[in-house]
Each structure stands twice: as C-alpha cells, then as structure tokens.
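With one protein chain removed, the remaining protein chains of the complex are shown where they sit.
Going in written order, the chains are labelled A and B, and every chain counts its residues from 1.
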Amino acid sequence: MSERENILGRIREALVVSAPLPGSHGDTTAHATAEPPASHAREWLPSVGASVTEQFELFAKNAADLKADFQVLASRDELKTVLAKLRDAEKWQRIASHDGELSNFACKSLGLPVTLTDRGYEVQEMEKCDAAITECDALIAQTGGVAVTSRSAGGRALSVLPPHHVVIARREQLVADLPSAFALLQQKYAPDFPSMISFITGPSRTGDIERILVLGAHGPKKLTVLCV
Amino acid sequence: MSSASKFKSLATEKSGDLRHRQVIRTALRGYEIVRDKRKAAFQSWESARQAAAETKWEAVNHLDKHLESLVAKLESRGTKVHWASTAAQAREIIAQILRDKKARSIIKSKAMTSEEIHLNHALEKEGFTVVESDLGEFIVQLRHEPPYHIVFPSMHLTRGEIKDLFQKELGDAPSDSPEDLTMVARRVMRQKYITADVGFTGANFAIAETGMISITENEGNARLTAALPKTMVTLIGIEKVLPRFADLALFLPMLATAGAGQPMTCYNTMYCGPRQPGECDGPEEWHVVLLDNRRTELLADAEQRDALHCIRCGACLNVCPIFRNVGGHTYGTTYSGPVGAVITPHLRGLQEWKHLSNASSLCGACTEACPVKIDLHHHLLQNRRNASAAQPAFFEKLAYQIFGIVANEPRFWSLAKKIGWLTQPLHSAIKGSVLDPARSWTKTRDLPPMPRETFKDWWRNRK
Partner (left out) sequence: MTVTLFIPCFIDALYPRAGISMVEILERLGHRVVCPEAIACCGQPPFNSGYHAEARTIATPVLEKLADAEAVVIGSGSCGAMVKKFYPELFKDTRHAALAQQVAARTWEFSDFLVSKLGVTDLGAKFPHKVTFHDGCHGLRELGIQKQPRALLANVSGLELVEMAEVSCCGFGGTFAAKFPMISTAMGEVKCATAAETGAEYIVSSDSSCLMHIQGLLTRQGKPTKTISLAEVLNSQ
C-alpha cells in the first residue's frame, strides 16, 4: 500500500465519527449550509465605498499607508512625463520588463536598455536592472494591492527581484475588494491558471528586528503604481 | 531530564527574567495596537471568524476528498506530489530529491513543518548547505537556536544583540539600526537566491478546488525562492486545505490581521504548478510533500479535531500570559503557546507532553483570539482529563479523594477549617521554608489570614 493510500485510509477512518460544527455547542448532526460560508465575506471585510471615485480614493489612501507611490494619470502623455521624471530622479540606467501593450509603451518612452523576460533571461542581467516595469491583472481598492500573474507580469521574478517595481495599470482594472479580485482571476484564467498568481500589497518589508518596519527586505524597496 | 522537568526549570528561570519580560511586552504591545485597529476595520470580525471556522470545518471534515482534488489538479499541471506518513519519510523524500538533482545549496523560506521534522539538521548532516532566507529565521539560524515564535522567529532579540551576531558571524554590521541590519541580510541573500540549486518553501494554505499552494509573507524571500532555483520543494501539513480559491479572500486578510496586525501581508502568492509551457521562468520541477506526522491521529479525536483548523497565525501565542512570561523556547518543541500546548500531546505523545496542557491558568484569551474559533482552552482541559484517566498520579488522585470526603461532609469540613485556624501561628514560623507544605505558594506570596469565624459559622449563628 502506498503512503497515499495509508494516509487517505487513516483520514477516512478518522472521519467516520463526526465533529460538531463550530458554534453548534456540540451538535454533530447540524449540516453545513449549501452556500460556502465565505460567500458573504464582502459584508464582513473592511468597507470599500459604493462609487468608483470612492474606491480610487481608498486605493490611494491604502497605497500611501503602505508607502507605495500611486498616481492616476490623465493620458499617455502624462504617463511618459511621469516615467521620465522617475527615471531621472532614481537615476535608472537599465530596466527590466515584459511584452505588453502598456509595458512596451512605457519602455519605449523611457529610452533605456531593457531586459525583456518573455523569451527567457539571464538572472545576473536582471540583477543589474534598477527597476522592473510590469502590467497587472487588477488593483484592489480594499487593500491598496496589485494582483499579478506569471502570465500578465513577465514571469515570477520580474515583479520581485529588481529594487523598484513599477506597475502600469488601466483605470478599468480597479476592483473594489478581495472577493472581486479572486472572482476576476478565476473567471479570466480557470482552469488553465498561470503557475504563479501574486497579490502584492506594498513594497517588501520586515518587522523581524524589534518590530521596526524596514522596507526592501528582499523584494523591491519601492513600489510605484501608475494608473492611466 | 524529562520534557516536563526541562519545561519547569526553564519556565522558572524565564518567569523571573524581568528583562526578557519587558522585551516581549514591548514587542507585543506594538502588535496589539495594529491588530486592534485592523480588527476594528472589519465590518464584522465576529462574522468573519464564524465563516472561517465553518470553512475549516468543511475542509478538515472532508479532508480526503479535498486532498484528492488538490493532488489531482497539482499533478495535472506537472507537479510531483509525495505523501509522507512520518517525519522520517518526509526527510528522506526531500533528501532523495536533493540527491537526484545533485544539489548542493538549498535556499529556504520559512516553514514550521520543516522545524517539526528537523529537516535542516538532517540535510546538513548529509553535506547539504541550507540557508534560511526569512530574516528572522536567518538570525536564529546564525544563533543555532530554534525560532522563538511561529510568526516572529527573532522577537526575543534586541537590535544590539543582532548587530553583535552579524558582526561575529558575518563580519558585517555597520550599525544596530534595523534598516542597516536588514540590508546586510538582503546583501547576503542576493547571490544565494540566484545560485541555489533548490528552493524550499512551506505553505499556508492548499486550495482543493484549483490545485494551488498559497504562501503568505512580507519579505519577498519566498517569492524569490519559488522563482529562481531550478527545483522547488514545498512541504505542507495535510490539514492546511481550504475548499475553494475564493476562500482565500477571507483567509488572507484574517491571517494578516490576527497574525501581524496588517490588512494584508506584502506577498500572498498562489502556485499551481512548476514553470508552464510559455512561461519564462520558475522551477522546472516542483515537488509538493504532504505531511501527516500524526495529524491523522488528532483527526480521529473528534472532540479536538478542530485543533487542525489552525492557520498558524500566532494570535494565541501573542495573548497567552504563559507564553508572554516563559517565552517560546521554554516549550522545547516546534509549536508553542496555546495551540502548541493543545496539539503537541497528540503529535508527540500525551504522557510525555501533557505538562504543556497543565501549564495554563485556562484564562481563555487564546480561544477568544483565535480567528478560526478553535476551542483551545477547553482542549487543554480535555488533554488533562485524558492524561489523568490513562495514567493517574497516585498522590494527586488520593488528595482529591480525601478532599472529596472532607468538602461535602459538614463535620469534616468544620474540623479541617478549625485545624487550619489553630495551626496558623505555627505556619508563620515555617512560612516559605523547606518545612512549609504550602511552600509553592508562600515562596513568593503571603497566605491570607484565616478568620476565627467562617461564613458557615456566621450562617449557623444567625439562626
């Protein structure tokens, strides 16, 4: 018998006796409801506001709390200007990115040498890049976070290895809350999910030393979200 | 020395260590403030807890079905899944993967299950180099000590101690500022990520519906561990299952809130396979090792099965007055605090570890704090009941039998009180000394004076 069969066998035997449902005061006959218990999560998680305007404001507030830089831009021209300002202020010399409508536009406008990941890349080369420019799947108002996948954001390392991560997003990509974000990802990709989905909520951080917040523990020290 | 005597001796030492008490209080005070703020931000934290509890009930009480779905989906995307009944089997599976890959260096992100099976020691004995990438784990690895807390491995250390450690072990410690020290670790880790042959991770959740492993972290070290090395190995306890992808929308913010007082941790990442066709990076091979290690025994105890609902947030540790006074190392086992006191007797032996369940005032703060509503403090009582039934302590049992006769027989009870009152002056003479039968009390506390007239005397005299 394989260990698989051993373990599954022990599980089945153990589950012959029912355990009471939480909050049922020992009642083992209470049946779980048909609807998933977490389906009303939106009603209990922090509130997000009804309008898109309120949700943008909430995203902005959350991003600020996370020490992520967030800007809503009126046009592609403004995006160009902001990127150029960033390049000059941060003294970028080389960037990394992936193929995508927005990311291509951004890279072109920056006019810097680019390491593109799509057809494979040398890690040591990405290590020399000052920033990564990626697209994303969603911005989440409730948390100030960004959802990326290995398919939408140039692989697994791009959004975490270089010291500055810049996300270029479309306005329509803002969703209200986490349940919406998960629903969006499921609808967009199931059953053939990208091998990595990541919710990025702020620049990398640690509190392991005396619980003092330090940014840039291993992942990017800076996160910039530009919404156009 | 038995585990129980070791515990008692360490507990006594640490309880009297005022410096340690203050360091932990300060560390946890910061956490408490943000935790309460984040809980208050929920529209209904209590409804969220109930839903989380019911979701884990569903997951654990249909564990076989969920594991089968998880594994089928993982395997369909090219993941190699292994099943380990014991710690030894898990170690051997992992070691064999490393041998097959001719790996030399392993970069690890935080995994309490790897502590549980003593993986590092076994791999290092065989000649593999294992580097902990999580800052807190990296620090305790340099100190050759286990993690102090399941979420905050180095919370017992001050910046000065870490500076000295880095100076001694790395020759690199520009100052004692947390920023500088963190950057030292970042520098040390960079090349290790890039050159490691194998990346090893733990996991927070396993999603049955979509065949995914979910990892929660702040630093980004797990993301790098899962991105760069050619081979990735993930170890996960079988109980970590959640039924649906959408369940994460509830569990991720709850884990962050209860565990760290954050709305979400920085990186919450779901993996469903190794590098897929068309993807530009990621491990060519991904091995997921499912660990039982006596979890199925706890599963079989229907009364305490909900202890397997634990999401390892550490909230119970943070509120536990025992943990706060004796510290994580005193427990002498991987899982400390209230959840550790509940499950360790099941995972490592009831009689040898019952003292962890005994060392509690049953205040119930843990049960109140648990985001998935595990009945922690009542499980401690149940462990005590099971331990005493299987192996009663002769004198203790006798003492209760005598007390039973005395307490509810008015003449004996009156007599006992009289004797107590009469011997009071004698007791003052031996108070606190080795002759004092009440020494465990009187060593640090005074006993109240016994009044001449007891309540029952007063009540009787009224009539």
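Throughout what follows, a contact is a pair of C-beta atoms (placed from the backbone, for glycine too) under 8 Å apart; a residue touches a chain by one contact, two chains touch by 3 or more.
Given the structure is predicted, the values throughout are model-derived calculations rather than measurements.
Q: For the full complex, can you list every visible chain touched by the one that's not shown?
A: B
Q: Could you tell me which of B:160, B:174, B:349 or B:420 touches the chain that is not displayed?
A: Answer from the full complex: B:420 touches the omitted chain.
Q: Quickly run down the residues of chain B that touch the omitted chain.
A: With respect to the unshown chain, the touching residues of chain B are 8, 11-12, 15-16, 21, 321-322, 324-326, 358-365, 367-368, 377, 381, 383-389, 392, 396-397, 400-401, 403-404, 407-410, 413, 417, 420, 440-441, 443-448, 450-451, 453-460.
Basically, only the chains that are shown with their structure count from here on.
Q: Can you check how far apart chain A and chain B are, centre to centre, with Cα atoms defining each centre and the answer in Å?
A: The computed centroid separation for chain A versus chain B comes out at 28 Å.
Q: For a test of understanding, state which residues of chain B touch chain A in their complex under the given definition.
A: The touching residues are 26-27, 30-31, 41-45, 47-48, 50-55, 57-58, 60-64, 67-68, 71, 77, 82-85, 89, 133-136, 139, 152-155, 157-159, 162, 178-179, 181-183, 185-186, 189-190, 193-194, 210, 212, 218-221, 223-224, 226-228, 238, 243-253, 260, 263-276, 278-282, 290, 292, 296, 299-300, 302-303, 305-306, 372-373.
Q: Using the touch rule from the top, collect the residues of chain A that touch chain B in their complex.
A: Interface residues on chain A, with respect to chain B: 2-4, 6-8, 10-15, 17-19, 21-23, 28, 32, 36-41, 43-47, 62, 98, 117-121, 123-124, 127, 143-145, 150-151, 154-157, 160-161, 177-179, 181-183, 185-186, 190-191, 193-212, 214, 216-220.
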